[in-house]
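Each remark here refers to the structure printed beneath this line.
Yeah, one chain of the complex is gone here, protein chain that is, but the others are all in their spots.
Moving on to chain A:
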Amino acid sequence: MDDARSDLLTVIAAIGGVLIFASAIGWVLGRRYSPNGENAAIENLNDRIRAWWVMTLALSLAFLGGRFGVIALFALCSFAALREFMTLTNATRADHNTLAAAFFIVLPVQFWLVWINWYGLYSIFIPVYVFLLLPIVSALAGETRNYLVRIAEMQWALMICVFCVSHVPAMLNLKIPTGRGVLLIAFLVIVVQLSDVLQYVWGKLIGKRKIAPKLSPSKTIEGFVGGSLSATLIGTCLWWMTPFTPLQAAGMSLLITLMGFAGGLVMSAIKRDRGVKDWGHSIAGHGGFIDRLDSVLFAAPIFFHVTRYYWKLG
């Protein structure tokens, strides 16, 4: 077994250990405070832990499945996220062809470009070509009411749900030793998701001052600082998974943690605007796919490009 493979198995085993620990705590809390499911917070915690098991299992299988597995998994996530996002837009019947093109042409083409590693095209396909071509399809339908709003929303949906998501598997294209691209993805996902969880935990423990009460009443300054710093610390300890030195890993961890936080805030703003609490209901305890992915979405393209540029891995 090569290095990368055994490192990957170590990571999966470690996450499994953390989840077993979390499940045990959830079980004890459930037995003591919510034997008949009467405590909503504990039930939600246990729902979340179960969902983490499923997500970890899916990611692990994809990672072990190699390049195809990872790209296919994130293409599916992209589909589910785009479906959630488009549902909340003002797209009307006149945009039917535009929507069909977004789901059945733009999305598969973007992930196919990642698959064949055509960097020059997948990095501009949606921001340039789709940005210019899709409005034409909607314009041809002849409905002008809300035109600018509809077009802008659909383009945003594609940027967030397809372009950003595709930059997670695009990490496999960076020129680092074979098999280590997957570890870089694991690093990104672990640090960003742990930061979400830790911000929640710190916020519950010592959170007082709200950062953006209008957008997200549960986010506090204490939670943000505590969560970001502890996630950065963990990211630093995971430097061996990446091409970074420990100090560089700390900087990158802080960067993606901050981007992840911003992602959560921005996606909350959209939910508030549309008057919904969650993006969907596919993941018990979490809401929709975007609810779980919002921080990774924002962190992925920046992480990808900073890594590619400073470590000259293009």
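Just so we're on the same page, contacts are C-beta pairs under 8 Å (C-beta built on N, C-alpha and C of every residue); 3 or more make two chains touch, one makes a residue touch a chain; residues count from 1.
In the analysis below, contacts and distances are computed from a predicted model.
Look at the chain that isn't drawn here: its UniProt entry, checked against "PaaI family thioesterase", "Iron-sulfur cluster-binding protein", "Acyltransferase" or "Succinate dehydrogenase subunit C", names it "Acyltransferase".
Here one chain is not drawn; of A:56, A:146 or A:282, the residue touching it is A:282. The chain not shown here is touched by just one of A:104, A:129, A:156 or A:309, and that residue is A:104. In the full complex, chain A makes contact with the omitted chain through residues 79-80, 82-84, 86-87, 91-93, 96, 99-100, 103-104, 272, 274-277, 280-282.
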